[in-house]
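Every protein chain except one is present and positioned as in the full complex.
Labels run A and B following the written order; every chain starts at residue 1.
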Amino acid sequence: MPVPPGIGMEENYFSLDDILLSHERLPCKTECSFPRLGFLEKSSDTRDIPEGSKMEMSLWLAKGLYEKKRRVLSVELPKVYREGWRTVFGADPTVVDLHKMGPYYYGLGSQMLHFDSPENTEIAQIVLQTFIGRFRRTMDSSQNAYNEDTSALVERLDCLERSLFKAGQSGLNGFQQWEKGRSSHLTASSLVINYRKRKITDLQA
Amino acid sequence: MDAAEVEFLAEKEIVKIIPNFSLDKIYLIGGDLGPFNPGLSVEVPVWLALNLKQRHKCRIIPPEWMDTDKLEEIRDQERKLDTFTPIPSLYYMELTKLLLNHAADNIPKADEIRTLVKDIWDTRMAKLRLSADSFISQQEAHAQLDNLTLMEINTTRSFLLDSLNYMYKLRSNLQPTRTLDY
């Protein structure tokens, strides 16, 4: 069992999901100069990153540099959390493709609360409301997909919803296997099977 | 928990059998069994009943509730009420499967019973989904799952717990406390 993501404002240090989430890029503006780091900006050949530079930074770096008291950096809200999209989500959260817009819609939304935006309350609200509004669909699809190809169902789900979908499916599959009398059947470990598959594809490649 | 483990627990339930052999009382860690006399009914755990049945050593008397009239009544009740009806056996699903698979010839109207039990199960699972949705949309902090059986809970456990956990975390965002940064 891998380390699960923290969800919400806290990250899990060892979680691979959280590490990937914290790599998401945020539009930032420097509020002071960063001497000797000019080489990090591809477009410029200055020695320093001057104050007022607009650049994209990973969430982890923005969190590391951000300070409440001293203005080092200002972080802009990604579009999906701004008012325009908030209205769309508020109207009908089920129509949005959260995978395309995310795929860490809930995770990143929660993380944005680390930066003191005046809109924080609204962001927290819409993230929660979106989860609630889409819950029924996530649940129904995870409970009704009787051994069908589930890729179409998961396509539009955010990472968090996908993990819920998986949890629902595994419960259902476990029960169905038992019903068919397959649950006492001993099988090869999925690891073994997958290693073998890989070997075959390696050979073919 | 694996469904096979739930079934294993169900095998400790007691059923009545009518043996066709005689054997003195046997003393086991889990309790004494027998004595067995041909034609005289005796109570044994399901695992033993099935084992004897497979070796043609007994006839199994189905539990009282495993009866079309009684099950129809439960099914209708289940469909009528919004809450979960108390079920006569906490292992109704497992026992139905075990007994019908191995001792169908001892159970009158076996096929009808199979369908009725499946209907009850489906109704209850649909209800469970409905109540899961309502406690998420009403942002409840906990869910009360009275009268649910182990197999029902087991089928939806990780989904239910994860949903509640995610909702709790996202709701905690409304009262943020600044935490450790990585």
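Please note the rule applied: a residue touches a chain if its C-beta (ideal position, glycine included) is under 8 Å from a C-beta of that chain, and two chains touch if they have at least 3 such contacts.
FYI, contacts and distances are computed from a predicted model.
Choosing from "Protein PTCD3 homolog, mitochondrial", "tRNA-splicing endonuclease subunit Sen2", "Small ribosomal subunit protein mS31" or "DNA replication complex GINS protein PSF1", the protein name stored in UniProt for the chain missing from the display reads "DNA replication complex GINS protein PSF1".
Considering the complete assembly, chain A touches the hidden chain via residues 1-3, 13-17, 19-20, 23, 32-37, 40, 58, 60-61, 64-65, 72, 181, 183-196, 198-199.
Residues touching the missing chain, restricted to chain B, are 2, 4-5, 7-8, 182 (touch as defined at the top).
Operating definition for what follows: only the chains that are shown with their structure count from here on.
Interface of chain B with chain A (complex): residues 2-4, 6-7, 97, 101, 125, 129, 132-133, 136-137, 139, 151, 154-159, 162-163, 165-167, 169-174, 176-182.
Interface residues of chain A facing chain B in the complex, by the touch rule stated above, are 6-11, 13, 22, 60, 63-64, 106, 110, 113-114, 120-121, 124-125, 127-128, 131-132, 135-136, 139-140, 142-143, 160, 163-164, 167-168, 170-172, 174-175, 177-179, 181, 183-184.
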